[in-house]
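Inspection log for the structure reproduced underneath, given as structure tokens.
Every protein chain except one is present and positioned as in the full complex.
Chain lettering (A, B and C) follows the sequence in which the chains are written, and residue indices restart at 1 in each chain.
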Amino acid sequence: MQLHEYQAKRLFDVAGIKVQTGLLARTAKEAARAIAKLTPPLVVKAQVHAGGRGKAGAIKFAQTAEEAQRAAEDILGMTLRTKQTGQAGLVVKSVLIVEASDIDSELYLSIVTDRASRGPMLIASRAGGVDIEETAERDPDAILKFEIDPVRGLTDHACRRVHFFWSNGTFGMKDTAALLKGVYDVYMRSDATMVEINPVVVTPEHELLALDAKVATDDNARFRHPEWEAWAKGHDRDAREVEAEQHGLNYIKLPDGTIGCMVNGAGLAMATMDVIKNHGAAPANFLDVGGGADVEAVTAAFRILAADSDVKAILVNIFGGIMKCDIIAEGILAALGSVKLTVPLVVRLEGTNVEQGRRIIAESGLDCETAVDLSDAAEKAVAAAGA
Amino acid sequence: MQLHEYQAKRLFDVAGIKVQTGLLARTAKEAARAIAKLTPPLVVKAQVHAGGRGKAGAIKFAQTAEEAQRAAEDILGMTLRTKQTGQAGLVVKSVLIVEASDIDSELYLSIVTDRASRGPMLIASRAGGVDIEETAERDPDAILKFEIDPVRGLTDHACRRVHFFWSNGTFGMKDTAALLKGVYDVYMRSDATMVEINPVVVTPEHELLALDAKVATDDNARFRHPEWEAWAKGHDRDAREVEAEQHGLNYIKLPDGTIGCMVNGAGLAMATMDVIKNHGAAPANFLDVGGGADVEAVTAAFRILAADSDVKAILVNIFGGIMKCDIIAEGILAALGSVKLTVPLVVRLEGTNVEQGRRIIAESGLDCETAVDLSDAAEKAVAAAGA
Amino acid sequence: MAILVNQSTRVICQGITGKAGSFHAAQCKAYGTQMVAGVTPGKGGEVVDGIPVYDTVREARRRHGADATMIFVPPFAAGDAIEEAATAGVGLIACITEGIPQKDMMLARRVVDDQGVRMIGPNCPGVITSEECKIGIMPGYIHKKGCIGIVSRSGTLTYEAVWQTTQLGLGQSTSVGIGGDPIHGMGFIDILEQFEHDEQTRGIILIGEIGGDEEERAADWIASHARKPVTALIAGRTAPPGRRMGHAGAIISGSSGGAEDKVAALKEAGVAVCESPTDLGRTMKEQLS
Partner (left out) sequence: MAILVNQSTRVICQGITGKAGSFHAAQCKAYGTQMVAGVTPGKGGEVVDGIPVYDTVREARRRHGADATMIFVPPFAAGDAIEEAATAGVGLIACITEGIPQKDMMLARRVVDDQGVRMIGPNCPGVITSEECKIGIMPGYIHKKGCIGIVSRSGTLTYEAVWQTTQLGLGQSTSVGIGGDPIHGMGFIDILEQFEHDEQTRGIILIGEIGGDEEERAADWIASHARKPVTALIAGRTAPPGRRMGHAGAIISGSSGGAEDKVAALKEAGVAVCESPTDLGRTMKEQLS
């Protein structure tokens, strides 16, 4: 889960990372109350999951309280469209209003889970406020990257390494260490996969301040973070995805697709999408019903696909392993007893007892096509969808 | 530093280890106040650093408050003599009064710093309340011993290992884990070299309770434990040893010796004691003035030796390395300008510029003998002491 | 010979008294695997399908001398179960559990490495040497002894490859599911190395997917080390960036982890990359002839 800036900054605060004084507002009235408590100049920041907020007009600087109120009212309710939000855009439901800081210089800091080294990786840059991938291309010497041993933790000498890489002599070693240890603490305690501060600013008073805050957490650790449920409520999510999750399904709605897919196994589900694309159409979704593909999962899956008006045809692709094809075929029939489909259905079964499975479907009188392999299935589904 | 039981139990309490409700008393009056707050039956325990308190009558069980008061008055001020205290014995200055517990069974638990594996070692035994070395001899199968990786910490599976070794099915895995994690926490946070609970008792209510508490801490970690200074005040220490420590000297008073030793280097100091013993006398002390043997250290050392009435002769044994023998000889003369010796002095110098060193002492008119080697020096010192 | 496991491998199952654990331990035993013991803390003394249960891995090993373990312990305790197995001296760990926090895996991985233990998974179907030893949840009966080594990040795609190679009469030496999590044990290269040195294996099927750069690194390794033919599939060419496609590890992050780079790297290394999983067996067979 990607946290909102204000949520991430609460974690920062607990970990002793300095952030600007600020308050959250969901309405113009809340904004007025917040602004009354803060000392201008202020900055009003849209709380949405998208980069490029500044360019899109979703972060505004306000010299006075009146300006700040106007900015908050402008931003609240606006629809933000950036590279990351896609065409639909995101509606801004809350703003974070903070006291502006004087800035001497800007730095970059993040700790991310690195797959290759299978542990946390610290990334620091002398260039803050700009995209780290851009810096990597333009000026690789401005970036310091090293692994942290998660068992040993973040050591003092690792902090010194960053300090002497960063330091222009204005801020102290202790400030750097406090910031780094705070960020590592947030990373470990919050089961984060990424904690990023871009930029860290050095103030004229030689303080290190987290001007922005990005934290992504590991969904697998949900069970030890009951607080996440409340946090997730502030997030925009596709209603179908939420429903699928409740049924234990892995479902992702995809834009501009017409073929609804139902597959067992994440890898096979991706491969199915790929083959549909090869046949000139686009998948309407990713959907993994799980290795077992049992009746409840299949029923819930059909219900979700049937409710999607983008779907013009459904392709079911199941490999029968431990759960054999004849059992799966019966499960599909049972599921379709309770879900009414209005679009064509193509079923491809493979694996153990595949012949019996195909026969069961053929003899059921179900209005569907069966396919001999995945290419055949994709071809038939694409044709059926009229794409 | 060896902590008193009541000090160790305060650490236990913070770490969530269950101990009996109890209060400390230094006087009969304090004892009365404590007893009034507690529910009999009670146990009154002398707070001294010595095993075998029970056998020596320094732990008493009291059925009633009146019995407890008598016991406290008996124990406070008594002189305890056990194998560990030596002939002089220890005067009991405080007692810990605790509410007695019902006991179903007794276990043993300790975590000690193990030199061989260079990390913490956990030792658990099914036989509590008896000496662990005795158990090791009598019934080695009753003991479980394993290393803990100090970087990884005490893991859940390590706790389970102890639990299933210990368990008679009465207490739960969570109780074992809480106890073990508490002990490990005390060990790490207090820079301990040993945390021992003997016995851990299992109560009829299936609770695990630390009936006793032994904690030894690492003096090297003093700088991060300001609380230790106050704790040390409750301890009996030789006044000369305290004075020596203030001068940065390593000094240990030894019983029944007559030759005062002053040596540079701990190893050489021990070897000097050994050679004195070989010559039929006993050293009155261990004293390492440090590798450099500078004037201040030597002066302070002479002062301590001169004040010890057991000392019948002084043997100075210095190897001149970085600090050369001539400089050391001048240092000795300077020191003896401010400290008056009333016992014979034997000086053995060796190392760089040894000839000049010996000549300086010989020509100074100082009333002392010089020796060519350590055996010679010991022989002369023993003769001078009239031993 | 095959790799990693064979008919003499002695296996324990951690989490054997759970629903999945008991079912699959029985399935493995029925397949012919020497399933010598199970472990569930607090259930020592029980018996599951004729398999004795112990409280700790150490105890199970002491009694039965296990070489490998299959882990079905639930996510919150699975990292610790891996560490228990590693420190108790089990040489091969196959962790089936899905949903283990990444932090737990980072810590467990260090212990596994320190102990020099081999780990497969987590979030994987396991490992099977056809007609000898099955450790995991794959359908045993689709496997047939033969000459193809299979290594995959995906479960059902592995079964597709197994099924096809069985249908085509090639069969398999060993099939290894390395798992769909970003932090996992043995990787493509570890398994490729073993297949390369295994006499029974004549060709290798590699099934990758989006996320990370293991396929790219495997391609590098293949280019300089592999002499046996490799057929590959990369799933997720049409996956959108920034979304987890079922597997925790299947995600395109920024400019890295996309399928195109993986396909290109593998092709560059001389690997036959299939467009559809349907083509895996046929392509492998063509490469071998």
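We take it that a residue touches a chain if its C-beta (ideal position, glycine included) is under 8 Å from a C-beta of that chain, and two chains touch if they have at least 3 such contacts.
Predicted model, so just to flag it, every value in this text is computed and none were measured.
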| item | value |
| --- | --- |
| Omitted chain's touching partners, listed by label | A, B |
| Hidden-chain contact residue, picked from the options B:Ala28, B:Ala177, B:Met270 or B:Leu341 | B:Met270 |
| Touch criterion as defined above, residue of B:Ser94, B:Thr193 or B:Thr370 at the omitted chain | B:Thr193 |
| Residue ranges of chain B at the interface with the undisplayed chain | 84, 113, 115-116, 118-120, 133, 149-151, 188, 191, 193, 218-221, 223-224, 250, 252, 254, 263-271, 273-278, 282-283, 286, 288, 291, 319-322, 350-352, 373-375 |
| Residues of chain A (touch criterion as defined above) contacting the omitted chain | 152, 155-157, 160-161, 164, 173 |
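Convention: only the chains that are shown with their structure count from here on.
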| item | value |
| --- | --- |
| Most remote chain, CA-based centroid, reference being chain B | A |
| Mean-CA-position distance for chain C and chain A (Å) | 27 |
| Inter-centroid spacing, chain B versus chain A (mean Cα positions, whole Å) | 58 |
| Distance from chain C to chain B - Cα centre to Cα centre, in angstrom | 55 |
| Overlap residues in chain A, where contacts from two or more other chains coincide | 151 |
| Of all residues in chain C, the ones touching two or more other chains | 107, 110-111 |
